[in-house]
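Only one structure is covered here, and it is reproduced in the block below.
One protein chain is absent from this view; the other protein chains keep their places.
So that you can tell them apart, the chains are marked A, B and C in the order they are listed, and the count of residues begins at 1 in each.
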Amino acid sequence: MIVNMLSTATPTEINHIIDRIKECGFQAHVIAGEERTIIGAVGSGGNRSEIEALRAAPGVAEVIQIAHPFKLVSRQLRQTRTIVDVRGTKIGGGDLVVIAGPCSVESEEQLMETALAVKAAGANMLRGGAYKPRTSPYDFQGLGVEALRFLAHARKETGLPIVTEVMSETDVDIVAEYADMLQVGARNMQNFSLLRKLAPVPKPILLKRGPSATVKEWLLAAEYLLAGGNGNVVLCERGIKTFETATRNTLDLAAVALVKELSHLPVLADPSHGTGLRSLIAPMSKAAAACGADGLIIEVHPCPERALSDGPQSLDLPGFQELMEELGRVPVREAKAA
Amino acid sequence: MIVNMLSTATPTEINHIIDRIKECGFQAHVIAGEERTIIGAVGSGGNRSEIEALRAAPGVAEVIQIAHPFKLVSRQLRQTRTIVDVRGTKIGGGDLVVIAGPCSVESEEQLMETALAVKAAGANMLRGGAYKPRTSPYDFQGLGVEALRFLAHARKETGLPIVTEVMSETDVDIVAEYADMLQVGARNMQNFSLLRKLAPVPKPILLKRGPSATVKEWLLAAEYLLAGGNGNVVLCERGIKTFETATRNTLDLAAVALVKELSHLPVLADPSHGTGLRSLIAPMSKAAAACGADGLIIEVHPCPERALSDGPQSLDLPGFQELMEELGRVPVREAKAA
Amino acid sequence: MIVNMLSTATPTEINHIIDRIKECGFQAHVIAGEERTIIGAVGSGGNRSEIEALRAAPGVAEVIQIAHPFKLVSRQLRQTRTIVDVRGTKIGGGDLVVIAGPCSVESEEQLMETALAVKAAGANMLRGGAYKPRTSPYDFQGLGVEALRFLAHARKETGLPIVTEVMSETDVDIVAEYADMLQVGARNMQNFSLLRKLAPVPKPILLKRGPSATVKEWLLAAEYLLAGGNGNVVLCERGIKTFETATRNTLDLAAVALVKELSHLPVLADPSHGTGLRSLIAPMSKAAAACGADGLIIEVHPCPERALSDGPQSLDLPGFQELMEELGRVPVREAKAA
Partner (left out) sequence: MIVNMLSTATPTEINHIIDRIKECGFQAHVIAGEERTIIGAVGSGGNRSEIEALRAAPGVAEVIQIAHPFKLVSRQLRQTRTIVDVRGTKIGGGDLVVIAGPCSVESEEQLMETALAVKAAGANMLRGGAYKPRTSPYDFQGLGVEALRFLAHARKETGLPIVTEVMSETDVDIVAEYADMLQVGARNMQNFSLLRKLAPVPKPILLKRGPSATVKEWLLAAEYLLAGGNGNVVLCERGIKTFETATRNTLDLAAVALVKELSHLPVLADPSHGTGLRSLIAPMSKAAAACGADGLIIEVHPCPERALSDGPQSLDLPGFQELMEELGRVPVREAKAA
């Protein structure tokens, strides 16, 4: 940590900071420049947040964090990549894992028709919402436990492991009973009570990036899970909120590549939420695969125009089949000879 | 709702949309332009989200929502302004209400010293965090129930009603037992499980705007509370996430003025979180008051540089006293004579 | 400047950085922590951008700038506030200056009617666009020199100094011949060729903040003008681009207060562009005045619904009169007694 003093800081103010740094269990290294003084706080014995609070002290311009604030998720701590095993499907092991299914589970028929089709097209896992976080209270909120039962049945018929969102601490037990992987939705990425409740659950967690979360905040949310004992965390980039309205969100694929550098956890991309537009799902799926994503999560519905949620960003069954064919061999053009 | 067809839409595609609109309980009005056809879906008998899903149908360019999606929070429905009574303090009644106190309750002494000082300076309510949503799992997470007891004690000593955040559905009962108003934090604005759990609680709710929530999404989150039976909702603008890093967030005061147009609910501003910089708290407090905010919520700490959270955006006790004096009479300059 | 090394940096990499820092004319101060080494580059003899480039060297995690990169605009260099005199109207002298007029000059009648009305209502200066930067090439592009003549005539009739935008380097001379203050529009804030061309012009410059410019970038754009010899610069906050679409831009009033801390230059606010909504002009004008803006620039049109540009964010003549009355005495409520 570095404390950057104002150019107007007095010797008394500077000494006060030095004293506080020592008091907090760090060593203080002073660099007196011509214009201003900066003070490094070095060591591992103290509490970093006490140093951060010194920004509130007289004479301080800013406190700069030098090290990344996350630990267990970091590749510095653990250099082998984590492979998350979801009932036999391995995420992070080098193969592109494709998770597909409807946004919401609407009926047993709708789910089973989708599950059979995505299985036939080569999907590795089935998704489907039982509890739905909806912006408006007047929109379809999900079938709840009934949907969980339909998902379990679809798993039995297809063999596909299932992932579904858990929105509420009080639903953690019931969702964990049915699902093979529990999803924390984007809006709940910093629902720390939910994260703490999920940490001891013996199932993998799919942690979506919040629409306004920086990569650092996202990794710190994952840190809650690892620090609480659950190392089976799969991250998922699903678009961030920006000024651009032509797409529903801005899919930040550079964040996928960056997280692969910073962390040992696997990372998926969600081109459905990431763009909100069906026609962009295929190109962005290919782009995600090309920049190192460990997998994709894609919304698929037998009849998108009658979907109770997210129809416009869902592929229909032939559309998904076609995408899977394209993904089998991405037609990359060679760089043109000069 | 208006369905805007692609210029390439075929008569079959257009007829399909007309049929679906009728099937969904609306009347269809077709406007055939030179370039393209648009179809209005009129009436109140149907389900709007079924029309929205038609964006997924062949030939459709987009579906445009015409009416605001919120109802109970809207001034169209209820033109009298809501006044929320928090143990006798009236928010929305025309007077500027000032809520002050530490970010986190750290000890009985720290809280009591702050409570007495803000009371003396003219604050109307006391704030203090018992359960803290922290970006990192390694930061101070709050004293929990113990802090609630300290808050209750401070209320007893000062007479100030207390507001504190509830982060978890499982804490709703205990927080409601102690607090006079329950705060939903920015990160939990779309924690719909928490909102549903709070709707039947017979206490006012302070609903902070999420860092990436549009005004529409914010009002729809409030709609969850009103639709669930709790009409005593106070909104709070606390800054949104933008590209600007000179301030912690971008305090969107125009949203305060806009919400006062759209809704009958009272609106506060939080210049501490909204800027992250102590020196900006006073000017932004005055600005918020000038554009119609019903009150302010301000972080105050006896020794900000030793605060366990948010020190840099907290006023110290004399700083708060000074701000209250300034707020007593905002020194507005007259427009200069030509 | 601080060079933060990776935890994996080798002694050779560290020594290389130390050598380069010395080579660039700085002294190197090494702080060897347990986890990583950081190296301060101290002194004023060298070129900062050479140190910044070291981020590209092996073993470097990041290069952190400690001092503000701007000089002449900074209050550190010059503590007295700059007062810009525009043909007798003083901006930055403590009085709130109000600049009003149509977005575009559309005809002599439209301009004169507006000019007389805003003068009567107490405005201090007249604005009006002669050259218009329009998103679409098919929209009205301004009357050009003819509009400049109308503006000069309106000045003669009303005595109001005039400000108008210059979009092109080749128009600088003609605009400078007519206008009392030349405006650089938001889209041109980083049109450095235009800034360089304006630096030697002996007229004050109104520099609008770009829609995606940080405060730092904005002040550096002003630095181009001051470094080129023109110290008569007035800054203007006009809203930044964010995810919120309910308003045209997000008016960042905290930036007004922050710039007053960082710089000696006067700062205006533009609530017309800042919100895009007529009903928000009055509350945001009052808010801007309350947080320390030196003035306002407001779009006014005799018949906004027939305006060739920006009608929806223009006040009509009675609306402006009413706002001026309100600004004469902002009705600030006293903080409610407990």
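Throughout what follows, a residue touches a chain if its C-beta (ideal position, glycine included) is under 8 Å from a C-beta of that chain, and two chains touch if they have at least 3 such contacts.
Computed from a predicted model, the values in this text were never measured in an experiment.
Undergrad: Quick one: which shown chains sit in contact with the chain that's not drawn?
TA: Across the whole assembly, the hidden chain touches A, B, C.
Undergrad: Which one, A:24, A:60 or A:253, makes contact with the chain that was left out?
TA: A:253
Undergrad: Please identify which residue in A:117, A:240 or A:268 touches the non-displayed chain.
TA: Residue touching the chain left out of view: A:240.
Undergrad: Looking beyond the chains shown, say which of C:18, C:66 or C:167 touches the absent one.
TA: In the complete complex, the chain left out is touched by residue C:167.
Undergrad: For the chain that's not shown, point to the residue among B:49, B:104, B:164 or B:242 touching it.
TA: B:242
Undergrad: For the chain not shown, which residue from C:12, C:79 or C:135 touches it across the whole complex?
TA: Within the whole complex, the residue contacting the unshown chain is C:135.
Undergrad: Which parts of chain C face the unshown chain closely enough to count as touching?
TA: Output for chain C: 20, 48-50, 52-57, 69-71, 133-140, 167-171, 187-188, 190-193, 210-212, 217, 220, 223-224, 227-228, 241, 278, 304-309, 311-312, 314.
Undergrad: Which chain A residues would touch the chain omitted from the figure, given the whole complex?
TA: Residues 89, 94-98, 119, 122-124, 159-160, 212, 214-216, 240, 242-247, 250-255, 257-258, 261, 274-275, 277, 279-280, 283-284, 286-292, 324, 327-330, 332-338 of chain A touch the chain absent from view.
Undergrad: List every residue of chain B that touches the chain not included in the displayed model.
TA: Residues in contact with the chain left out: 2, 4, 7, 29, 31-36, 38, 40, 42-44, 64, 66-67, 76, 241-243, 245.
In the analysis below, only the chains that are shown with their structure count from here on.
Undergrad: In terms of residue numbering, is the interface formed by chain B and chain C classified as same (over half shared) or different (under half shared)?
TA: Over half of the interface numbering overlaps between copies: same.
Undergrad: Based on mean C-alpha positions, I'd like to know which chain lies farthest from chain B.
TA: Most distant chain from chain B: C.
Undergrad: Distance from the CA centroid of chain A to that of chain C, rounded to the nearest Å?
TA: About 37 Å, centre to centre.
Undergrad: Just curious, how far off is chain B from chain A if you go by their C-alpha centres, in Å?
TA: Chain centres of chain A and chain B, defined by C-alpha means, are spaced 25 Å apart.
Undergrad: Multi-chain contacts in chain B: which residues touch at least two other chains?
TA: In chain B, 212 touch at least two other chains.
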